[in-house]
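A single protein chain has been removed from this complex, and every other one stays in its place.
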Amino acid sequence: MSETMSGAPMLEVSGLTKRFGGLVAVKNLSFSIRPGEILGLIGPNGSGKSTAMKSVMGVERPTAGSVKLDGVELAGLPSHRIARMGVGLVFQHSRPLARQTVLENIKVALLPDKLTRLFADKDVDARARAIAERVGLGGVIDRRPPTLAFADLRRLELAKAVARSPKLVLVDEPFAGLTASEVADFSDLIREFRDDGRAVLLVDHNVKSVSALVDRVLAMYLGERIAEGKASEVMQDETVRRVYLGGALVSTARPEASFKDVTPALQVDKVGVLYGKAQALQDVSLHVHEGEFVSVVGLNGAGKTTLFNAISGLVPYSGDVKWAGRSLAGGTAAAIARAGIVQCPETRELFGDMSVRENLELGGNALSDAERAERLEWLFGLFPILRTRQPQLARTLSGGEQQMLAIARALMMKPKLLILDEPTLGLAPVILETLSKALDRLRETTKITVLLGEQNVTFALPHADRVYVLDHAKIVWEGPPDRFEAEAAATYL
Amino acid sequence: MPSFVTSRLFWIGALTVIVALVLPTYVSGYVLGLLTVAYYTAVFAMSWDLLFGFAGEVNFGPTFLIGVGAYTAGILDAHFSPGLSIWLCIAAGALAAVVGGVVLALPALRVSGPYFGLTTLVAVLMLQNFIVVAAGLTGGEIGLAVPDVISIDAKTNYWIALGFMLVSGAILFGLSRSAIGLILQASGQDKIQAGALGFNVTKHKLAAFVVSAFFSGLAGALMVFYMGTASVSTFVDVGVGVQIIIAAVLGGRRTVIGAAIGAIFLIGMGELLRPLGELATLIVSVIALVVILFFPDGFLGIIRGGAKA
Partner (left out) sequence: MLFWQILIDGFAISALYALGATGFTLIFGVSGVLNLSHGAIMVGAAVAAWAAASEFGVGPYTGALIGILAGFILAFATYFIAVRPIQRSKAIAESEKEIFILTATLLWGIIIQEAIAYLFTNNAKTVLPIVEGVTTVFGVRTPRNEYFTAVICWVAIGLLWFLVNRTRRGKAVMAASMNPRGVTLLGIELSSIYLTVWAIYGLLAGVAGILLGMFLGVSSYSVGPLTASAFSIVVLGGLGSVSGSLIAAYVVGYLETGTAYLISPAYRTIPALLLLVVVMYLRPQGLFGRR
């Protein structure tokens, strides 16, 4: 806590609600931040934290509720007015003006919103330089963004947001893509803002990465607040642990030695992926035997989706991925899918305006009519609800039904390796039961190999023969599920 | 290094301007006439580039603004001459184009992407139809004969056009490099972030529209009094608009100067190849297509690339 922290809140959010059509992204959220305080808004994907932050900034217009900055109502105002009232936002993805220098980029943030100014005020240049120095960009001030390192681009975003000394600073995923020492630098900078008497709101996926920095944490799930308090308190909170780690951890693993293949069916060898400048995956190696069920657990942003996209050929990568002894590099994504490696992505990618049956039939596009009909029957046995919903348009299904459709569609392809990316995201517990049973049946009755990416450990572990933990682009642990709780769980949250 | 390049380009530019200034002493009236038209077209292209390059909007109907400017000036003169000085008509033309720009911008800025382009295209078609239908006022498809011209002397017309182009170019280029230009770039590149930085994006894009409209309309009005006539095929036709867009992309988008180079190139090439008859437009189009496919940064990109190496 900073000594300059005063009594009255700088930001007061009450009853904030944001609805997108039928989807309620933020439900009746209330919190406040005092000047000289850092609040962390934590939650997994779909929890509504980013939407909440965007609502404060005016990038999204709140459906209901009030957002008060220093007593003045912000809700409903356009973002440029809110910005001028003293709110700065550091976006998650760096968006600099590529053709302008760092100095010019910062200068833009200092310009007034007037049409008549042809030339900037004389002091703008000096102020821009001062800001650049402060965030550590002094050495690259005349360079253009495409030549900058990733961390410097993030510094530039920070510089732009605080250029006009806002009373409230919003930071979206402050540490994504940064190395440990860069994280330390950024933390210091954010602490300085706090010590200046500003109110700071951080939004992030996991408590651990921001726990050293924040004064308080507010945990969100499915649009609502589930816990609030000091970081250590929230990490121990029952509901939070259930949501992130789940309840009791059960295991039905088969030992690795029981898998017959000499060389593992899937071999991922020192794979690295760069998104622009950010290292999304670093030196990742893992293997999966034929018929084995392997879970890759990790929080949002750890790199699970990137790993799966690399295997499926959807992103370029360094290193090698081998299936059945042959390298997958160079194949088109569609060819890899045809070879039997089928991914059911987090976003599901259903054909919304087509019926359930049409979606499934498209999954069977490479099968003969007879084979396709047979496969369809088998899948209806696995997911009975889909049979009843056959003629319905995919986008009218509930979240759980859509997930089942996505998995069923992937299974129509007769995959040898099924990759499931976060199938339980945002689903109610009842649906998880059905999914669980389906996975069990697949395990018992077929020789299918499964790679399951999950942040919900309670769901992932009972279906896994082996577990990898992915954290900040690296594999940090490997082992059987029964050893997970003892060795890995503590560091996971 | 960078300053060396700029200064080299600067000297090339200065040399070109000097050559252009003394040209009338050496070439025929025909060539001068061609260049006059080219210079006005260059202003059309530069205005378009400002709007596209900096406000990020693809405008399909530059000819709407040009046409409104040209015809307003022409009609006023045809009906009120000799009471109204042509300079007043020209001013009225520019003003009318600005109003037209605002009227067009209001619906257009509410949409984005292809719909924006289509809105502008529709405006052109509407204007075209209106002109043809209100033939009594506008001269319809035949065209409007304007009793006054700026000057009969080819040299005077040439220098006025050249001067106008240089001044407009300087203003437009200066705008693009100014603080306002910086804000416009930000608005065009990333609307959301520009808003988060405190800029009213709609206001700025509207302003870009107004500036583009002003210069287009003014150039159109001036050209009417150069040619002595106004017709749909010279000012309003979609084909003319197409030429303008191609000129700007060919020359190098977002550079303002590039647009001028592109326009002069197109008109010059069209003329050079005239002896080939029908094939002229064909060959120019092929060249333009090749440049776009292989040199996406246009002529200015080629020149800059050469200077860097």
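For clarity, chains are labelled A and B in written order, and residue numbers in each chain start from 1.
Heads up, the rule we're going with is that a contact is a pair of C-beta atoms (placed from the backbone, for glycine too) under 8 Å apart; a residue touches a chain by one contact, two chains touch by 3 or more.
Bear in mind the structure is a predicted one, so any value in this text is a computation, not a measurement.
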Candidates B:L35, B:A78 or B:I245 - the one touching the absent chain: B:I245
Sole contact to the chain not displayed, among B:L9, B:L121 or B:I192: B:L121
Touch residues of chain A, complete complex, unshown partner: 312, 314, 332-335, 337-338, 342-343, 345, 349-354, 358, 361-363, 365-366, 409-410, 413
Residue ranges of chain B at the interface with the undisplayed chain: 52, 58, 107, 110-111, 113-115, 117-119, 121-122, 125-126, 129, 132-133, 237-239, 242, 245-246, 249, 253, 277-279, 281-282, 285-286, 288-289, 292-293, 296
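Note that only the chains that are shown with their structure count from here on.
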Inter-centroid spacing, chain B versus chain A (mean Cα positions, whole Å): 47
Chain A to chain B touching residues, read off their complex: 57-59, 78-80, 83-84, 88-89, 91, 95, 97-100, 104, 107-109, 111, 113, 115, 117-120, 160-161, 164
Chain B - residues contacting chain A, complex: 174-175, 178-180, 182-183, 185-186, 189-190, 192-201, 203-204, 207
